[in-house]
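As you look at this complex, bear in mind that one protein chain is not there, while each of the others sits in place.
So, chain A:
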Amino acid sequence: MSVPNILTAASAGTKARARKPVTRRQKRDWVFAAGFLAPFMILLLVFQYVPLVVMAKNSVLDYSLLNPAVAKFVGLRNFTDMIEYEDAAVSFGVTFLFALGVVVTVIPIAFLLALFLNSKLPARGLVRTMIMLPVVTSAVVVATMWSFLLDPSNGLINGVLNLIGVGNQPFLTSTGQALPALIVMTLWQQVGFGAILFLAGLQGLPPELTEAARIDGATKRQVLWNVTIPLLSRTTLFVVVIMTVFSLQAFAPAFLMTQGGPQEATNLIVYHIYNTAFIMQQAGYASALSVVLLLVVLAISTLQMALLRSRWNY
């Protein structure tokens, strides 16, 4: 995305005009521009900026959504509570573990799929369509589907395991298996998205580079490790950030498949916020949790932008 270019172009425009006196036609244009921008900007302000302010304000209050008028100012107590009680640490810990699990499995498998799809292949279109189907399927349907696939007694996955001589597994009802099961499900859903991003990256590489390396006598494996993979660092970083941000915001799996359990083993942070605000009616504390989540996501996105701008510019 050429965001910086657009910014400089816009500022250059304003400077060039500042020297000339403003004509009537220009004024008319300005009024028109304001009118054409207004609907978009008003909605942006009301539904993005106002909630930000409301969230910051609410994070220092103690109140419920059922009766928001009765609110008590508690200073930073919501934030100190987060440190004092274990729920926030556990929930953020589970969420980070989940995100880590998704990223480290999606990246290599998506990359291999992209390499595979980039080679001469029969039925390439069919394979690409198949891996994209879960991406366009809703989180609710995927979660529903997988809670039945993973059912301890009659699920399809246990049916397959039985065929190869493995006994029934509890999956979602086991503290040790629930989070890995959700990671595998998310891998299944997201890997196609990672693969088409890598595929776009691979197809954007100048073929001369790999050809030159081949002529110089490099083996296919050497070309892959020393030319292709380094050239794709930007794409890889992009996929890492998208998958991380996506995983940090996962909600449907915890809500539909495990209710955060067993023993909070899958208590993903957005589900925890939902429960705290809408079920337990502690909206102030939920706002404080939201502030922390927002800061974490912003930090990751900002880090990505900084990295993309400074290094790995081939």
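The working rule: a contact is a pair of C-beta atoms (placed from the backbone, for glycine too) under 8 Å apart; a residue touches a chain by one contact, two chains touch by 3 or more; residues count from 1.
Convention: contacts and distances are computed from a predicted model.
The UniProt record for the undisplayed chain lists the protein name "Carbohydrate ABC transporter permease", from the options "Putrescine-binding periplasmic protein", "Succinate dehydrogenase cytochrome b558 subunit", "N5,N10-methylene tetrahydromethanopterin reductase" or "Carbohydrate ABC transporter permease".
Looking at A:Asn58, A:Ser91, A:Thr228 or A:Asn267, the residue that reaches the missing chain in the full complex is A:Asn58. Contact between chain A and the absent chain runs through residues 1-3, 6-7, 10-11, 13-14, 17, 29-30, 32-34, 36-37, 39-41, 43-44, 46-52, 54-55, 58, 65, 68, 113, 116, 121-123, 126-127, 129-141, 144-149, 151, 153-156, 158-160, 162-163, 188, 190, 192-193, 196-197, 200, 238, 242, 245-246, 248-249, 251-252, 255-257, 270, 273-274, 277-278, 283, 286-287, 290, 293-294, 297-298, 301-302.
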